[in-house]
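Left out: one protein chain. Kept in place: all the others.
Every chain is named by a letter (A and B) in the order it is written, and numbering of its residues begins at 1.
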Amino acid sequence: MQDNLAIALMGFPSQLLPEIILGLAACVLFLGATWKVSRHVWGTVALAALVLAGLAMWSVHHSHTPIENEPKAEFADTIRFSAPVLYTKFGVLFKLIGLITGVLLVLLGWDEGGEEHAGEYHACLLLIAAGIGLTGAANDLITLFLALELISIPTYIVLYLPRITAPAQEAAMKYFLLSVFSSGLLLFGFSYLYGVTGTTNISGILDSLGASQGGIATRAVPTWRGLVLVSLVMIVAGLGFRITAVPFHFYAPDVYQGTTTVSAGMLAFVPKIVGFAALLKLLGFVGDSNGQAMGSQAPILFWIMAAVTMTLGNILALWQTNIKRLLAYSSIAHAGYMLIGLAVAPRMTGTSADAVNGVEAVVFYLAAYGAMTLGSFAVLHVLSQSGKTVENEDDLVGLGKTHPVMALVMVLFLFSLIGMPLTAGFVGKFLLFFDAMSVFSSIPEGNAEAVRQATEQGRLYGLLALIGAVNAAIGAWYYLRLASAMYLREAIMPLPAVKTTPAVFAMVVCAVLTLVLGMFPSTLLSPIREAIRPTIAGQAKIAADGPKVAQR
Amino acid sequence: MTLHAALFYILATVTAISAIGVAVTSNIVRAATWLLFALASTAGIYFLLGADFLGATQLIVYVGGTMILVVFGVMLTASGPFVNMKVGAAEWAISLAVGLLLYSVLAIVLLQIEPPSRNIPPNHTLLPSKHIGAALLGSSSSTPEAKVTGLRGGQFIPRTRVSYLLPFEIISVHLLVVLIGAAYLARAKRRREDVA
Partner (left out) sequence: MNFFLFAAETNLLQTDITLHHYLLLGAILFVCGIVCMATKRNAIGVLMGVELVLNGATVNFVSFAHFNPTFDIEGQIFALFVIVMAAAEAAIALAIVLNFYNNHFTVDVDAAEELKG
């Protein structure tokens, strides 16, 4: 036993091999950039590092067992309650998302800014990719906090390096101050969480809060309950800044507009995915618990945030003529849609294994949103590369005639953002709204009081789905306005022809991902289910494959 | 009143007054001075709590390093009219009200918790600093197989040594990024043609 432990503990670094490779590559880039100025060299090195990290991930996948599959329960518990990072399916999923995001960002950022900064720029992108994977793997508040900062700090530099203009400086400063502020809030919440549970180990915290028994184990010690709620509010506020949920959204339009198109695309996606990953981890949405670890008030909080965020985001987007601002408000609105999943998740514990639970829908939506939003920023970036910066709606006028392919790709992303069938956005929205509706339909049998309460809750969630649907309709208006500008109006000053650059590849990858996730959602949904609800997914698999698999 | 209590009240008063001073003053140079006192007396609080190493770190890194950066920032940017930051009375009233509200919520919540029942010996110190170093390397036997003493009241959770080597490495990468980033950011000039 003791030997096993030693081996497992020594094994911590080896499961982080992809992140270690990315970190080392970043160091090589930082150092190398001092003696060689070439965007192609450093871009290639960055890509090679990402590919190598992918290979490392593949080999780790074969040499490590995810903790959920660990046969010896006691051993698994010991690891779970001690390790600063865990090798879980959830972590693997986010590591993969991080690597893909990294590749897309490196391709998009290939021609960004001055050539003399290319090495540092790509090094920062590699660290951001490593940070996403580390956030998914973190099992300790310290590791989680550092992983989040590992994304924030390179982000400040990425916002600054490529374009040193007054608006870009202003955007970077605004983002920096608010980001530091949110880290402070998050940290203060962490300090209370540590005080309540006596540990910084996330599994230990969740266990101490009684996450798997319905959360906030304070019924025995009611006096601590207030402190848990305070820390819940602070953590949600600190992370709400990253996911651009409403009271903390105001920086987004200004910052997106001020910075470069690629950086704006990165800001729309990367903070969102790590913010949600941290929320899912901390509030106990992953595994057998239902996201009420820090109190049954959490779903109510998310309900309100979801409703306000999507409504405000969509309504304010209607007035925007700058495309980057428009996409910023759209990014806020999409954060609202995702919050629906978090609000619904705790109410869906009783549903069958086949149903897609709210958390799974959120993770799917995150991936889908990443593909479509990075894609639409990629289109803008590719169009801007040949000289004229595409910023306003009027710049896109007549694109359908002058650049038919680019217009088609842009329309694909816009349709996905609206939620048209056959695109990833449709599946994501469908799952989320369907989840909210299904609370209403799955009223349990029992005494009259329970049924009455369940009906009431069902109505509330039905209302949330309705708000979501109305918002999707409002959203369709401004996305379609962009599409109609491209096809129905004549260009006065057509944009120059598009050059084939690495960014074009990134755009194509996003388009393919949007279509594949839209047409074959189960390719992503089944790994997500295994990551979020390993036990239920396991049971379903046993039921499907027979007992043979269960023994293995 | 014990010596511990007397020292606590002195240090806490200095910390609180300095923190309020930072928030209240409208002169950025004064704010920096208040902050210096707030940070230094917080270090005293750490010593009082028995966290010697942390207190020393606070003095060396925070007061001696970070504060110098902040003071540099003040010196290099505070010229003439920008030293003073007058704030309107209405804004003051609002932020004072919000601050008091926030504090009373926190105070009510904090006073509800019952301090851990275990009696702390008066001269209890936290683990000596050599254990911190050992824990950072993951070789310390002092990271306990311990009880989680939180909500569920001393439920036993088997734990092994906790290694903080990984966070330590991550933060060193942070510092590298900051070093290089700061060097680039501070030197970067705005390109002429981009000036709007």
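As a convention for this text, a residue touches a chain if its C-beta (ideal position, glycine included) is under 8 Å from a C-beta of that chain, and two chains touch if they have at least 3 such contacts.
Everything quoted here is computed from the prediction, not taken from an experiment.
Asker: In the complete assembly, which of A:I151, A:A172 or A:V246 touches the absent chain?
Answerer: Of the listed residues, the one touching the omitted chain is A:A172.
Asker: Of the listed residues A:F75, A:F181 or A:F434, which contacts the missing chain in the full complex?
Answerer: Touches the omitted chain: A:F181.
Asker: Which residue from A:F145, A:F377, A:F415 or A:Y479 sits in contact with the chain not drawn here?
Answerer: Selected residue, touching the omitted chain: A:F145.
Asker: Contact with the hidden chain only, please: which chain A residues?
Answerer: Against the missing chain, chain A presents residues 141-142, 145-146, 149, 153, 156-157, 160, 164, 166-167, 169-174, 176-177, 180-181, 183-185, 187-188, 190-192, 194-195, 198-201, 253-255, 257-258, 320, 322, 325.
Asker: Touching the absent chain: which residues on chain B qualify?
Answerer: Answer for chain B: residues 2, 4-5, 8, 12, 15-16, 19-20, 22-23, 28, 31-32, 35, 38-39, 42, 45-46, 49-51, 53-54, 57-58, 61-62, 65-66, 69-70, 72-74, 76-77, 82, 85, 87, 91-92, 95-96, 98-99, 102-104, 106-108, 110-111, 113, 115-116, 118, 120, 124, 126-127, 131-132, 135-136, 140, 142-144, 146-149, 162, 164, 167, 171, 174-175, 178-179, 181-183, 185-186, 188-190, 196 touch the chain left out.
The rule we apply is simple: only the chains that are shown with their structure count from here on.
Asker: CA centre of chain A versus CA centre of chain B: separation in Å?
Answerer: Each chain reduced to its C-alpha mean, chain A and chain B end up 30 Å apart.
Asker: Which residues of chain A touch chain B in their complex?
Answerer: Answer in residue numbers: 5, 9, 12-13, 16, 23, 26-27, 30, 74, 77-79, 81-82, 84-85, 117, 120, 123-124, 127, 134, 140, 142-143, 146-147, 149-150, 153-154, 156-157, 160-161, 163-167, 169, 196-199, 201, 204-205, 207-210, 216-218, 220-221, 223-224, 226-227, 229-230.
Asker: Over in the complex, which chain B residues touch chain A? Could you list them?
Answerer: 105-106, 108-110, 112-114, 138, 148-153, 155, 157-164, 166-167, 170-171, 173-174, 176-178, 180-181, 184-185, 188-191, 194-196
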